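Every protein chain of the complex appears in place save one, which is left out.
Take a look at subunit A:
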Amino acid sequence: MLVLFLIFRIFPSLGAAGMSLTNWNIGGEWEFTGLDNYARMLDDPTFWISLKTTLVYVAVYVPMTVLFSLGTALLLNAVVTMRGLWRGMLFLPYVTSFVLAGVIWRWIYEYNGLINGLLAKLDLGPVMFLERSELVLPALALVSAWKGFGYSMLILLAGLKAIPGSYLEAARVDGASAWQRFRSIVLPLLKPALFFVLVIETISGFQVFDTIYVMTGGGPARASYTLIYAIYDKGFRGFEFGYAAAFGMVLFAIILIVSLIQRRLLGRENT
């Protein structure tokens, strides 16, 4: 087991750093080129596009999925009638794959697809969600949010369940409105769970790949060309392994920063 880790987790982690300093290519020949890959990256419009695309995607995806999961968790917490059924239905997409989500939703967004078919009945549309550069990232974010929110919903639901009913009852007796109870009791007590959800969803936002591969291939005109898509594209289409590894290091750095911010904020929370 230890050997396995050494070979397949630790070695590649170090290897990624080392490799990003070389011009490794398909033939396996390489020479040490120092920081050339990083210098090239700064001059490479593709890099800046992929970085910007990823950040925009995360900025759309995270609020969307947190809103979905918080909203459904609050509803599930408030409703008793057939709660198990609703919870199951809302959680269902989580057990499927992003590839499947991509295949289904590509059809849903298509010219002859579900949404445009329904729009046509209302004499509206068609809206080409995946072919318009301003719509493609929100459309992709919606697919990932749909597929993934069930997990965060359960985390938040567990957080809500942990809030003692007597607190809320006391506030109700004191005449606090539903919004006041939410703002001054539920939200502060839910903060750790909410924060956890925020961080893991941010990280999974940065890791988006499968849906993009299936639905857009990075298009239209690189409007959905994210960092991981760049790693795949540079590595397995361009066969520039060294350069692709450098993209991987950037991804790692970003996720590390997100995790460190989380540590810092959580630490402050505890003191």
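Here is the rule we go by: a contact is a pair of C-beta atoms (placed from the backbone, for glycine too) under 8 Å apart; a residue touches a chain by one contact, two chains touch by 3 or more; residues count from 1.
We take it that contacts and distances are computed from a predicted model.
Between the names "Acyl carrier protein", "Peptide ABC transporter ATP-binding protein", "Ferredoxin" or "Multiple sugar transport system permease protein", the one given in UniProt for the chain missing from this structure view is "Multiple sugar transport system permease protein".
Only one of A:Phe47, A:Tyr61 or A:Trp105 touches the absent chain when the whole complex is considered: A:Trp105.
Touching residues on subunit A toward the chain that is not drawn are 1-2, 4-5, 7-13, 15-16, 19, 24, 28, 71-72, 75-93, 95-100, 103-108, 112-114, 116-118, 121, 146, 151, 154-155, 157-158, 165-166, 168-170, 172-173, 196, 200, 203, 206-207, 209-210, 213-214, 228, 231-232, 235-236, 241, 244-245, 248-249, 251-252, 255-256, 259.
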